[in-house]
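The following block contains the structure, expressed as structure tokens.
Partial complex: the chains shown occupy the same locations as in the complete assembly.
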Amino acid sequence: MSRKIITLGEVMMRLTTPGNERFLQADQFNIVYGGAEANVSVSLAQWGLHAAHVTAFPKNDLGNAAARYLRQTGVDISHVSFNEGRMGLYFLENGAMQRSSKIIYDRFDSAFANFDGEAIDWDNIFEDADWFHWTGITPALSEKAAAMTLKALQVASSKGLMISGDINYRRNLWQYGKGPLDVMPELIQYTNVIVAGLVDFENCMDIKADDYEEACLKTRKNFPNIKYITTTERNSISASHNQLQGWLWNGRELLTSKTYDMTHIVDRVGGGDAYMAGLIYGLLFYSDQKALEFAVAASVLKHSISGDANLVSLEEVESLVKGEHVGKLLR
Amino acid sequence: MSRKIITLGEVMMRLTTPGNERFLQADQFNIVYGGAEANVSVSLAQWGLHAAHVTAFPKNDLGNAAARYLRQTGVDISHVSFNEGRMGLYFLENGAMQRSSKIIYDRFDSAFANFDGEAIDWDNIFEDADWFHWTGITPALSEKAAAMTLKALQVASSKGLMISGDINYRRNLWQYGKGPLDVMPELIQYTNVIVAGLVDFENCMDIKADDYEEACLKTRKNFPNIKYITTTERNSISASHNQLQGWLWNGRELLTSKTYDMTHIVDRVGGGDAYMAGLIYGLLFYSDQKALEFAVAASVLKHSISGDANLVSLEEVESLVKGEHVGKLLR
Amino acid sequence: MSRKIITLGEVMMRLTTPGNERFLQADQFNIVYGGAEANVSVSLAQWGLHAAHVTAFPKNDLGNAAARYLRQTGVDISHVSFNEGRMGLYFLENGAMQRSSKIIYDRFDSAFANFDGEAIDWDNIFEDADWFHWTGITPALSEKAAAMTLKALQVASSKGLMISGDINYRRNLWQYGKGPLDVMPELIQYTNVIVAGLVDFENCMDIKADDYEEACLKTRKNFPNIKYITTTERNSISASHNQLQGWLWNGRELLTSKTYDMTHIVDRVGGGDAYMAGLIYGLLFYSDQKALEFAVAASVLKHSISGDANLVSLEEVESLVKGEHVGKLLR
């Protein structure tokens, strides 16, 4: 039951201080690589689907190292470009207790942000593909990246792929002269499944609403291709302890998942991407409610794993959905 | 008030991924050594008793390293053999939150499993000894290991030692052609103290019961040498948070201990062996109820310590039993 | 709004076992440096004040390393002496769950304990200074250290500095022939703000009381210079989970702070010093109640940070006081 999923977006080198060390203390960084869209491909490849990621790396040993990392996960990297430019970076300090986690981005002028996607053969890439996933980070990076996203969406749409988009509004991006309302609506037009919170509706779709269901209804009116709208409700008791629930609006009703207590968080970065991957997997193979439960369980497990990537098996997610073997010692 | 305790069983090299890393992520393993029976000796040596462990290691530098490790703990290794064969291994991935811990065993054809115990001079080993402890893992490994266990039990019994056995049924073992019901009842016959849960009663003694006390009564009927039956009740809220209580049936009544909340588990492997060691110590020196409380407190403290070995002092266990200094900063 | 604060006391090399390892397991120590008084200066320098620490280090590479460490934090080390003698040390094992943390001190005969402070030019040091902070550890170390403390207090007092003292009674110190009641009252006489718990009142001021407010009133009667008396109430549920509240008696009433739940403690050493620093900062710039809230919030954040030093910014403490961004992922 394999399917082919295409994701597009920047992959950054992530430099994390060890354990709970602050930036001011660290004399080492742990290196992994991640990006909101690639993280989705990594999950899906881990679960046995054919996931291919489209991106650009710098043409040097750092780019080669990033490509090796991605290849290791089983993601198809045959559509990765190697260009002039620098590696996008982000620095992460993991919080603890009441102390927040912190990210410092250093991604401007990266090989991806400056990548001229004109030469990408989207027709070929989307051949035999079932799903295309993008996020609002890419069009926020540069004019070129926004244009590339639009072109990808147009081809994917014309070929009948299912299209998901994680709106993911980030105020610190969008530095190239356009704002989200200039760019995002056109992109959302092609999209069937969106991840959005109330702040995303307002900033990227100019939709204000008092509650989530109202926002969904208004959104569907403006963007008739949308079939699903989804979000996670996260209650941050502390950096070490969160609660998580998923919401999925399927055009008819707002489904909610079980709420999980995450009491000893190892690494919350990538938790939303794990949810997105779970939802794609679920919508491909399961009913709406089960898809939602699968997505939230996948996201919960991600919080127990260091790094952006959700290195859990299908069986592990399904066990958690069923409440089996939770926290046991499996021999 | 020293006593001499003999334990018999395989000691494996344990290869653990660092921190919370998954097998898929790790590029290092931490090395310790452990085995259900040796772990009991380590606790008892730590508490000042003369504990000698009988086992076989491969005749190479890995076996030498294992022997050094065991010698370090104060366990008497003068009855350890060095043979042809490989080191038994187990790989451990520590879970976190809802993600379970995982063990992959790689112990078949080890120097211990292939050890021909015929040459062991049990009369000499049990000279001046007070207690012999075995587990159901050894007879599950190989025909030779089962025969060696039986012989040890016969000599220990004839010399009047107190004998304890941890039934510890594991489905993945028992690959050599015999099943637990072929082998275990004869071994249990010689045993005075057994650790068993309901699944052990059924699989190793063919005893089915609706509750624990009923199982104890039925067991005593079949195995009249049994004086104590014991188990721990573990509630696994998550891999990081368990609750633990001990039960001890002493032929008259089912005693229960205080229940402990273990909210930040460091390493739960060896928790049962720490309980067993605590119970042996307790039954040697304390009343039944105090023995049980000591055993559970010892097991709780083990969960705060990395590795199989319970590196806590008598004073620390006793403080926890009394509820003193719990979690303080001791200067 | 900068102020100048002077602190006096020993800085020790702290040798901590990694992670949750016990002394019996560790084959590495992590090195940081700390001392009750220097920790206060470190916090205040971190928050932008001019904090100078007076101490003595051995005249060798260990002393140089300690000086480098202190200089790194921004503390003014121009009044540090380099003498013959050894580096004071302390060894720390971090507890977990019900297992306590342990400190082994090895500070006798250190360069600081043997330091003859006669040559210190206190007039110069206190020039332009606003505040002097000392603790009961220094006079407990040696006759010389007690004399140095007294002299510092006399000069500071004559120059009109605000003076704070953390009574910090430790039974294991006081080995040089005098007891706290021989020495401390004279020192407290010069002090305006004291940190003291009921045990300190009794041991260092010979004041017995049934409750804290009564102790405060009695203390003020004996020591009319005292303006503030303060303490933290710590509830140690386990080594990993404490609750913390601050109390501040300002001569009129006993103020209490919000109580914080610290559920995943990283390192509690220095928590009291962080509180003291917070209180000094608060009393310099805020109202009494806000000073107290600031102090407790600073102390709470310290528990999330490895090492003696409280590496948090003013903004982070203030956010916690306001309950903003607690445990979020800040991008």
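Here the chain labels run A, B and C in written order, and each chain numbers its own residues starting at 1.
One rule holds in what follows: a contact is a pair of C-beta atoms (placed from the backbone, for glycine too) under 8 Å apart; a residue touches a chain by one contact, two chains touch by 3 or more.
Since we're looking at a predicted model, the values are computed, not measured.
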{"item": "Homo-oligomer size of the whole complex, from 3 visible chains", "value": "6"}
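By our rule, only the chains that are shown with their structure count from here on.
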{"item": "Rotation in the CA alignment of subunit B with subunit C, degrees, nearest 5", "value": "120"}
{"item": "Mean-CA-position distance for subunit B and subunit A (Å)", "value": "45"}
{"item": "Multi-partner residues of subunit C (each touching 2 or more other chains)", "value": "19, 264"}
{"item": "Residue numbers on subunit B that touch subunit C, as the complex places them", "value": "260, 262-266, 300-301, 303-307, 311-312, 316, 320, 325-331"}
{"item": "Subunit B contact footprint on subunit C (complex, rising order)", "value": "19-22, 24-25, 95-103, 105, 170, 172, 236-242, 264, 268-269"}
